[in-house]
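Left out: one protein chain. Kept in place: all the others.
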């Protein structure tokens, strides 16, 4: 049995992140699975000048951008779905503080797949012919932007074909529903592009809502789409995607989604949000208390809870996780 | 609820296959999940001049080639793993009756992925620089074979990069462990390239060892890697991969694997095998009797049987399947 | 007494009518999902729908989903895969029959902008927008790959521009056969359904023409709210009012009344 990779969130951020890194997360949808808690910890440790690779914006990127911790970003979608525009990201882009290079929601996983496979480029049948191809925030003076989605000649037909550049982020913080201490992970709900990201990133840290015994993985190996061999560390952090949702685990916290996005619309609101919801807790218990027991119970009463039923018997109790985490920290 | 797509095996072959078609199957390993029973039925109905797209050879291709039903084939691997060379395929290739174009086990799923995504080509970081690139059985007079894995210039680096041609087979017969009557499917064990094939093929017929209620799919949607929307028809055929294995369901039948491959080494043996194991049964009951109750019980006593446990409660009894199949046949 | 039909509801019903039974369809979040599931609930029970996240076989429960991974759409799916699967293997591949997309700006040739609003042309240098919007999302992929797309937009003059500030999702580009330059497998937008009526492309020029108006709107109002010189198509006319069964079906789908607030 491989040793446990469980470490505390703060330790994961200390070990695996640095200013200026190419940081991928949000490998899920704007209101779904995302390691939002990892982003809060990045801010708590003062990380800055991040190059964010987010398939979609999420409240994590919205917060990181609002605070000014992100200087470059690449996204397929930069809103918050029904919750509207992402005010923090929007302010950063409109002010010119953040260069946001636009792609589509297919282009991003394709670019991650290209990174995962170590390809030199990825064929593009989308994004071509639009301003996504012609405009690059990373090369604003070039119009059309020649290096963003250049063209090759298809040797089979002689036709021009666009190609994307692959992505290989320095680190990916990936939210998963369940992980075992070795780093095998099960995602409930759409993978979005977490599979591709887990192979494309140079290093992967999992943020799991719950830790399960490896016996769970042996019972459901086809569900383990992220195997331990691609994972550096595992962080146990219930409600890690809050205020976003985690299918099988908890619903989106509509009230906090609105409160957060409203706060991020201004400098003052952002500072207040940071005081109240980023710098205000000392540990996981403090974080959970911040959400509140009543609210957590309400969010956990999700209509998708049945999706978790087959795996509940393998969820490790908090004391076992703490013991494994203590072992992982000194490893 | 969508109508049932369950139809009898013979009907599936009648409806969806024709002489000269590009036929994909064997989207699993030489001794694992493959719709071998579909291949037997192709022979029973006298299909010929097939262009076989098999990620790996299997006993199905071995049999189809031995009989002379295949004139062109594309493969990543043409053996039978520990069971040795595939004698039927080997005879067909050595005699020149069958043109076998070689790729690798990565090239084939990449080409299927390219077909699935409707790409003009797929970047090749493998197969280049070897005789796989330089020799083509489909263009034997060309050396090096220019059109098989041609080269483009990577616009990002200026370096030459090989590219594969995508695959879009006319029909794929895909073996799965469990399917519901609408065509949602669960595979236990490695997918190999069944996911990619299910999207690349113009039409997909599932051959399932067991039929489950759709409630099983709603409990385990992350396991449903082949959703009903890409499936034309579902065939219920227990021991469909026999003598190969189906993880969770049954082991490889070592004795029959050897008997079959030995028979396919000669014309006479092939004719005898065809009489005994292809033309000798009238229906599913006859097929199962051919394997024999005792042998089926022994094969089903697999060490992987526990993998099926979470889904057993949803497996439909034979009479329900028959009723649905009767409905599907007239649909 | 039934509450009267709102403009948003009329737009959703008119959009839903564009969906035919048995089609493979992709719906975005919000209005387009309501329109799509209305069609399924009303006249297209066999529509095979998916989200761009790879959620298959699901119908929303408990109200309008907040997003495409929302538990309201994940509670009864038969399959969860991925964005690459849904937008790539099923949409960009050309398999998907119809996609519904939204637009902050749309122009004469059905090009869609959801990326940003600039004060005038962007110019040679790609400068920050005055108002940053949500980006292309999956709409670009749908616009390139779906056999046809239906664009939904609130009909306001500022949104219906002679030329969009930024093409996030290609319509017919400069019109005519301009799409063919890029080898798109998809056919382009077949309709722009708005809060005031329906526009459809001229078969040759691909310029969008007024094809129909609602009981509460008319040619003049629509032309006044369109930023280009909107021509009226031969054969244009009033769009049938919602039937009782249409409205009932829509309101079953829109159980939280998202369309009745606007």
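Observations
As written, the chain order gives the labels A, B and C, with residue 1 at the start of each chain.
Going forward, a residue touches a chain if its C-beta (ideal position, glycine included) is under 8 Å from a C-beta of that chain, and two chains touch if they have at least 3 such contacts.
Quick caveat, the model's predicted, so the values are computed rather than measured.
Hidden chain, full complex: it touches shown chains A, B.
The omitted chain makes contact with just one of the residues A:225, A:256 or A:295: A:225. Of the candidate positions B:8, B:39 or B:109, contact with the unshown chain belongs to B:109.
Across A:184, A:261, A:304 or A:325, the residue that sits in touch with the chain not pictured is A:184. Contacts to the hidden chain, counted on chain A, fall at residues 2, 116-118, 180, 182, 184, 199, 214, 217-218, 221-222, 224-230. By the touch rule set out above, chain B reaches the unshown chain at residues 28-33, 55-57, 75-83, 85-86, 89-90, 93-96, 100, 102-110, 113, 125-132, 135-137, 140-141, 143, 145, 159-161, 188-193, 195-196, 245, 247, 251-252, 254, 257, 302-304, 307.
Operating definition for what follows: only the chains that are shown with their structure count from here on.
No other two chains have as many C-beta pairs in contact as A-C. Of all the chains shown, the one with its CA centroid nearest the global CA centroid is A.
In terms of their C-alpha centroids, the spacing between chain B and chain C amounts to 40 Å. Centroids built from CA atoms put chain B at 37 Å from chain A.
One finds 28 Å separating the Cα centroids of chain A and chain C.
Of all residues in chain C, those that touch two or more other chains are 80-81, 88, 92, 145, 185. Residues of chain B found to touch two or more other chains are 117-118, 221-222.
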